[in-house]
Every structure is written in structure tokens, then in C-alpha cells.
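Single-structure report; data block below.
Just one protein chain is left out here, and the rest sit where they should.
The block that comes next holds subunit A.
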Amino acid sequence: MATDPSIETPEAIVVDGLVKRFRFRHVHSLKETVARWVRRATVETDEFTALKDVNLTIRQGETVALLGFNGSGKSTLLKCISGVLTPDEGQIGVRGRIAGLIEVGAGFHPDLTGRENVYLNGAILGMSEAEIEARFEQIVAFSEIEEFIDQEVKFYSSGMFLRLAFSVAVHTDPDVFLVDEILAVGDEPFQRKCLDRIRELRASGKTLVIVSHDLNMVADLCDRGILLEHGVVVMDDEPHAVVRRMRGEG
């Protein structure tokens, strides 16, 4: 196993025999569909197995980098952990409240103002109105878009959009925080601020799972690296070692 600094803490995430397949159904014309149905032929489907029997445990307080090249299954694994995708086989258990920045700002409605979106997003993440109220100032201050908070979100730049979405998510007080490739957007000062916030979360014992192509950054940030290749876990080790292997140096 990896260098595990906190072997005593309980498991936060257990992934057991996870298999996730995607089916592509070829779209046919109505005529073809009817002809096929008349001949009682089965519908042709292409199957693509994104994750093949993934097993892992992540303990409370660990900061884990999910590494791998495009199409290796990192984001699919993250979506399965967040509960958005249901596994085809196997199970995933997670302890505590999950917050995910998987598709940034997905819960945002462009026609609504920043303020309205903060309330909506908080509500959908399971915060009470009092909780949102109490943290509203903090959320806005962190995002640094005070003067635009009552503007409709569709007028926001992509950077402002990201800041607000990230800010809401990190202030929901999650136990498990899933981050997919969000630190790539935003300017450098804001990135630094996000990293500081992530370190704060880490220091307060939260569990973090991070997907990023910024290998140096995640290797420095995380204390464990899991390498996926074609939907299989091929390495689970200290993150710098995993990055060296990805670069063909190890």
C-alpha cells in the first residue's frame, strides 16, 4: 500500500469491484427500427467499459490525486463516488456529506443573479437557509465578486462564474470533497487562494479526491496518488513517484 500517514483513521470511501460501462446505441431511422423490430433482431449496441473492477479504500483525512491520461476513467470514477453515476457492478460507500466540483457551475442558472444562485446551490447541496445566510458574506468575499453579486450570472466572465461556484462548494462544509480539473481555470492569485483553501480543508481532517492534469501541483498537494490506465488501477503510491512513472522517468 501507499505511504499512509493516517492508518488509524476510519475509511471515508470504499470502492468495491466497481465496473462502469457506457452503451452507445446507434441511432437508426424509424424505418430501420421497424424493420429490425419485425425481424426480431436485437438492438445493436457498442459497449465501452470505462472502469474495470476498481477496488480502493480512502481513509478520512487523506488527500488523494487521481492520475491518468485522457480517457483513463478518472472523471467517471469521481462521478461514481459522488453518486451521480450508478455503477453497473460493485458498490461504493462514502461516509459523510459529499461536495463535488465536478462540472463547475452546473447548478447555476444563467438567468438568475449571483445571489440567487448562491442560495439555490446551497439549498441543493443540503444547507438550510440559516446556514447559507450565516456563510453568505464569507462566500461572496472569497469569490471577490461583491459588486456583481446582484447581476445575472449569464453576464459573468468564465472566471467569475468559476470563482462563485468554487466558493459555494468549499463553504458547504463537506466531509468528502471531490474536485475535477477546476484549478486550471481562474487567474494565478485565485488559484493560489483555492489551493490555500484546499490545504485548510486538508488540515481540518477532510477527505479530498482531486483530478488534475497539472501533475506538479497535485503531486505537491496530495499525499497519495492513484494511477488509472484504461479503467484499471495500475499504481497506488506516493504521488511524485506516480507522476514520474507517468512521465516515463520511473
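Some notes on this structure:
Note that in this section a contact is a pair of C-beta atoms (placed from the backbone, for glycine too) under 8 Å apart; a residue touches a chain by one contact, two chains touch by 3 or more; residues count from 1.
Simple rule for what comes next: contacts and distances are computed from a predicted model.
Hidden chain, UniProt protein name from the list "Transport permease protein", "NADH:ubiquinone oxidoreductase 30kDa subunit domain-containing protein", "Cytochrome bd-I ubiquinol oxidase subunit 1 apoprotein" or "Signal transduction histidine kinase": "Transport permease protein".
Between the chain not shown and the residues A:Leu51, A:Leu66, A:Leu85 or A:Val179, the one that touches is A:Leu85.
Within the full complex, the residue among A:Glu103, A:Asp214 or A:Glu238 touching the omitted chain is A:Glu103.
For subunit A, the list of residues touching the undisplayed chain reads 1, 10-11, 13-17, 55-57, 79-86, 91-95, 98, 100, 102-103, 106-107, 109, 111-112, 116, 119-120, 123-126, 128-129, 152, 233, 236.
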